[in-house]
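Of the protein chains in this complex, one is absent; all others appear in place.
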Amino acid sequence: MNIKVLKNKDIARVIINEPKTYNSLSFKNLNDLIKELKKLDHDIKTKVIILEGAGKGFSAGHNLKEVRGLKKRVKYQKLFNLCSKLMLQIVEGKKPVIAKVHGAAYAAGCQLVASCDLAYSTKDALFATPGVNIGLFCSTPMVAVSRKISRKPMMKMLLTGEPIKANYAKEIGLINDCFSKSNLTIKIGKQTFYKQLEMPLRKAYAFTSKMMTVNMMAMDAKEGISAFLEKRKPIWKNK
Amino acid sequence: MNIKVLKNKDIARVIINEPKTYNSLSFKNLNDLIKELKKLDHDIKTKVIILEGAGKGFSAGHNLKEVRGLKKRVKYQKLFNLCSKLMLQIVEGKKPVIAKVHGAAYAAGCQLVASCDLAYSTKDALFATPGVNIGLFCSTPMVAVSRKISRKPMMKMLLTGEPIKANYAKEIGLINDCFSKSNLTIKIGKQTFYKQLEMPLRKAYAFTSKMMTVNMMAMDAKEGISAFLEKRKPIWKNK
Partner (left out) sequence: MNIKVLKNKDIARVIINEPKTYNSLSFKNLNDLIKELKKLDHDIKTKVIILEGAGKGFSAGHNLKEVRGLKKRVKYQKLFNLCSKLMLQIVEGKKPVIAKVHGAAYAAGCQLVASCDLAYSTKDALFATPGVNIGLFCSTPMVAVSRKISRKPMMKMLLTGEPIKANYAKEIGLINDCFSKSNLTIKIGKQTFYKQLEMPLRKAYAFTSKMMTVNMMAMDAKEGISAFLEKRKPIWKNK
């Protein structure tokens, strides 16, 4: 299998391990990634998921050889739907997913970085939505990327297809910098974050007020606040 | 009372003055802030509201001792609803509210800064959404903060709970840098700004076109344009 999962205590590393296709997001790899991420989301031990690529870089996006061979509308649609399913799995999953990027993150590979909750890269990493160069506009990648960076830099990436460097990617908010906290809290928080962002302000406040209440009712918040007030380390119940 | 209001001509300073709780947003302080801000919104003389904290810093957010003592779901919900009411009062009020921050602005204190129209701080100010550290995810604070900064830096603040410095807060758009103009114009403008931001593009244009018309029908716009064209100082009617 091309998707390798390495666990170390509460951290799970998910590695796309198909260097010969530059870790392409083929049907097989997309399906395996979704399967592994789902499994980890229900794995009691895992608190944080780190997503990375083996070999020269992170991921070049779809497997163009495979794409060329599909030929039928129904098959293209199936591929893009599967890819969207992976991205939604990351956004809607309960555990924080951190992209660890080196080399190139292009097209759907760039989308994968944007979809992660946090993203860190090496200094020489490159990000691009280069579909325009091969006549296949990066429509699905821009859904994720346009939700992280502002519109003028997004449009430039889309219309020119030119790669941007890690430095600039940080400046515009595509990537950011390590990590480990109460599991239940993050579960509540992460899901609430994405839900409220798509609500009008009043609705978002009503919703998050309710979520903070649910959160307070859970043991962790009570223990956390008590530990803080009593100047001792908290003992988390929901790991 | 812990909320002090000082007026100087058209500027009103609202000071949270409870240094022993680091200007916590307790039930009492939230209620008093809402009351004072509402009063100022209807005060003919006041044009700009400056919000600040007394003592070591701006505000540490909720009063955790009070929160711990609430114990019942209905009381938690009441507190978070009241806090949301304050934030909405600021956003939906007619007068520009400027946060003047020193020291720490944490959790709901950080939300308070984000909710203000403008925000200025000292160089050593710190901003954080540290709920994750005590098991109470900053769900309501993120409603305000996620509307000012982009998603990756927001997610990092939420998941790590680490404070950010004033420099970086400026870079990502959480704070910016003084002020005094035609009152009516700002009243129309401020309310229109927040309404349109939540509308789809076409609807936003239809709405603001109507608002600019209403604005033009008012005496201030006519006087302003005439004064500009006649190279003289405008005499505002609606103060």
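Going by the order they are written in, the chains are A and B; count residues from 1 in each one.
Convention: a residue touches a chain if its C-beta (ideal position, glycine included) is under 8 Å from a C-beta of that chain, and two chains touch if they have at least 3 such contacts.
Please read these numbers as outputs of a predicted model, since none were measured by experiment.
The chain not shown here is touched by just one of A:42, A:56 or A:156, and that residue is A:156. Contact residues of chain A toward the unshown chain are 64-65, 67-68, 70, 73, 76-77, 80-81, 83-84, 87-88, 91, 131-140, 142-143, 146-147, 150-156, 158-161, 172, 194, 198. Panel shows chain B; residues 96, 117-119, 147-150, 173-177, 179, 181-182, 184-186, 188-190, 192-193, 196-197, 200-202, 204-206, 208-213, 215-218, 220-229, 234, 236 of it touch the chain omitted from the view.
Basically, only the chains that are shown with their structure count from here on.
We define each chain's centre as the mean of its Cα atoms; on that basis chain A and chain B are separated by 31 Å.
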